[in-house]
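The complex appears here without one of its protein chains, the remainder shown in place.
Per-chain numbering from 1; labels A, B and C assigned in written order.
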Amino acid sequence: MEKLLQIEKLETEFTKDKQALKILHGVNFHINKGEVLGLVGESGSGKSLTSLSIMKLFKGTSGEISGGRIQFNDQDLTNISESDMRKIRGKQIAMIFQEPMTSLNPVMKIGEQLLEPIRLHLGLKEKQAKAHAVSILKKVGIPRAEEIINEFPHQLSGGMRQRIMIAMAISCNPQLLIADEPTTALDVTIQAQILDLMKQLQQKENMSVLLITHDLGVVAEMCDRVVVMYAGRVVEEADVFELFESPKHPYTKGLIGSVPKLGQKKEKLDSIKGNVPDPSNLPKGCKFAPRCNNVMPICYQEEPPDLKLENGRSCSCWLYKEERGDICV
Amino acid sequence: MSNTLLKVSGLRKSFSIPDGMFGKKKLLKAVHDVSFLIPEGKTFSLVGESGCGKSTTGRLISRLIAPSEGEIWIDGEEISQRKESQLKAMRKKVQMIFQDPYASLNPRMKVRDIVGEPLAIHTKLSKAERNKQVSEILEVVGLSEYHAHRYAHEFSGGQRQRIGIARALIMKPKLIIADEPVSALDVSIQSQILNLLKDLQAEFQLTYLFISHDLSVVEHISDHIGVMYLGTIVESGPKEEIFSNPQHPYTKALLSSIPIPDPRLRRERIILQGDLPSPVNPPTGCRFHTRCPVAMDICKVMEPPVKKGPTADHFVACHLIES
Amino acid sequence: MLQYIIKRILEMIPILFIVSILIFFFTHLIPGDPARLVAGKDATLEEVTIIRAELGLDKPIWEQYGSYMNHLFHGNLGTSLKTGLPVMDLFVDRFMPSIYLTLFSMVWALVIGLLIGTLSAVFKNKWPDYFGMVTAVSGISLPGFWLGLILIQIFSVQLGWFPTGGAEGWKSYVLPSITLGAGIMSMLARFTRSSLLETLKADFIRTGRAKGLKESVVIPKHALRNSLIPVVTIAGLQFGFLLGGSVVVETVFSFPGMGRLLIDSIAFRDYPVIQAELLLFSLEFILVNLLVDILYSFLNPKIRYVA
């Protein structure tokens, strides 16, 4: 498998009141060409920030990459100029966001907004650009595409707006599509439409997708491989089937056990005790230790290393130190 | 057979909303002929997508708003048209838990005063007596006296929802209306709260009206379920029936739309076309016919009557069902 | 759209009607007897009574109001007690200079205010922001009459660049316009800044950046237009400050406009002039805000399409 994107030891921090607050602590994972990678975690796990770091969308915030590499094709995105980065954004890496209601400019017509990346990156002339825009809208299943381009976002439903966002994102044939909680704000039946659309487009275009979500159901439906994040770190990485069949990290186990499943007759759900930690006040050692059912003395002392396990899996937990302790990264 | 604690029949609510910027008003039919009942100590869930009227139904039953038509019987008393001054007794018996644990607790009040507020409203207890009861109830929901002197925003979402639950419990209510109580929470916290709600129900013989868009959560917590679409209940029945033997095409589609956290179960979905129609201008006949994959001619003109489903307690409003 | 404008105009009518009643009755509460003022200090009681009858001041107040409204509908604003001239004639020479003055003030205040506000927001917490915001907070804290006096002292008395008063030629408008617009400019700058900062936090700005757009495209094309919508409303409300401020500024610069006429008329208890002036000022203000609302609905597609 050819790697499209490789993230190594990525660290990102914010500065508040002259104090740096590190949110991402050495994130490692990669995305292969033509694959859907799921990035799972609860609020505050740093999954959205990871995507913003890849796009280097920090303008207007104090966020900044403070370490590590983001290898995209043959370029390291962490040290290319802003103007080179702009050529990648929207062209090679495109992004869709959680809130389709607020992610479109309310005072610009759909067409104008859709044409922006097309003109910018494909250099098409007015007429061709417009034809391209209409064809993309049709591709994402928008009826009356020719009329829609003259309408404003507030005239469309949430599902339609998310289709527009997808159209905008795929308009320049990106190699990587980052979808940050693309269906969280949508109703179940609309979510089904959008997921279905994304799956189809991904397969047709052989695009790589980084799907960020907190919904394990969406992960199971959509992804080939999964990366689980907790408190700004990757705690587990595995093939989607293996992850759900035999989760390794106690956090992953807890997460899968917490979700009520249809048709499952269970009086009580498993749950993870305690709360998601505050990034400014993380515990020492393994960040999950205070909530972990399998906690050992060492967990409170030292952060577990990223352990490579069989089948290309990895897990950051002291429980597996004995298994393959020699291959620490 | 236990008593019926809540009985709702023929409930309707329309809001008049301004049409554009001009004087003309339009009617938004939020709830359109909703009937169901909840036996004491059981959980009934209303499930549906946004705008289906499930929250409005909850607000009607708690009489935050007055229904346009219909009856609401709570513990043997009809309260649908009562004035606020006549609702005090009912307000003691019925408590609410809200979706957003951040917004539903006054940020300027301490936990002690938030949880004790129902006591301050309904009883003449002294402050010390109120505080004592607050400490007791905080223990019940897994918090402690220690938390009482702090402000709600010092807590995480899950803890706040516990505070909200404590507030709902302190009057020893009979009915709790929980409007999306876990949808704002992280997955790992969501299960804590669901478990807590179940424990409390067993301990205090509570009756729940549970409102949610999440079918998996609903399946876990409910005894009976009502599936709502555009202001009406299209199908209702015991949980097992709804999930294992759904009759209404909308219920079927809804069930098949839920992503299941098991990659081996990837399946063919019934994907509904189009968007939800606006409740201001709902479709004629069966409200679902515009998106229904098996719609017939009659569906466009005639509202389907509620028919008995395959088993007792199972009701479906669909022309396809032979009664 | 047209319906909306008509509706707004219809809404103005009752307000104007109540305003006219208020103005009429309250100006008659002004202490002092205008008939005596007109007659002069040495007039006998009979002379005063005759003048009172001539002026119609002996009639019951509602009758006076009736004839006042009647005249108003015929475009007759009454007769000045002080000069004996029709109020209309007094206004003719003074109306346009005042309008020019407010217009010039508004235009420069808008242009500079938007510019400073935008730069401050774009360079938030950098020196253009500090400079802009220090200017702006000073601008809203400066008493207009004091600023006017200082400008006269520097540019008229010492440098002799501009006249100290009057309304002859463009030069005589410069200092009064600067004085009058300073406060508005500052408020607009502050408001533009906060509105733009708010917009820059919006999700669609991130969408624009994610498309690969330059900041020089994102800010004017995506951010500015959205943040201007509320600024327009504020600008309309600020117009009221201009009208009020013009009274002060015209006094400082001995500017022969409506504002100074008002002060002079109050000193002389010249009812008809005061009434007409107040009515005109509030009409102006209401009209400007009507225009602003219409402009607003053009800028905001949500309103446009609902209508």
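Miscellaneous remarks
Just so it is clear, a contact is a pair of C-beta atoms (placed from the backbone, for glycine too) under 8 Å apart; a residue touches a chain by one contact, two chains touch by 3 or more.
As a working rule, contacts and distances are computed from a predicted model.
The complex includes a chain that is not drawn, and of the options "Glutathione transport system permease protein GsiD", "Na(+) H(+) antiporter subunit G", "Amino acid/amide ABC transporter membrane protein 2, HAAT family" or "Cytochrome c oxidase, subunit IV" the UniProt name matching it is "Glutathione transport system permease protein GsiD". Check C:Asn226, C:Ser282 or C:Ser297 against the missing chain and you find that the one touching it is C:Ser282.
Here the missing chain is touched by one residue of C:Pro176, C:Pro230, C:Gly245 or C:Pro301, and it is C:Gly245. For the chain missing from the display, the contacting residue among B:Ser16, B:Ser144, B:Gln205 or B:Ser244 is B:Ser144, taking the whole complex into account.
Considering the complete assembly, chain C touches the hidden chain via residues 15-16, 18-19, 22-23, 26-27, 29-31, 137-138, 140-146, 149-150, 152-153, 157, 198, 239-245, 247-248, 251, 262-263, 266-267, 274, 278, 281-282, 285-286. Touch with the hidden chain on the side of chain B covers residues 62, 64, 87-88, 91-92, 94-96, 98-100, 103-109, 117-118, 121-122, 142-144, 146-147, 149-151, 154-156, 159, 162, 164, 167, 192.
The criterion applied here is as follows: only the chains that are shown with their structure count from here on.
Centre-to-centre spacing of chain A and chain C amounts to 54 Å, using the average Cα coordinate of each chain. The set of chain A residues touching two or more other chains is empty. Chain C has no residue in contact with two or more other chains.
Chain A makes touch with chain B in their complex at residues 42-43, 157, 159-160, 187-193, 195-196, 214-223, 240-241, 244, 254-263, 266-273, 275-276, 291. For chain C in complex with chain A, the residues that touch the partner chain are 200-215, 221-222, 225-226, 229, 299-302, 305. Within the complex formed with chain C, the chain A residues making contact are 55, 57, 59-60, 86-91, 94-95, 97, 99, 102-108, 116-117, 120-121, 152, 154-155, 165, 168.
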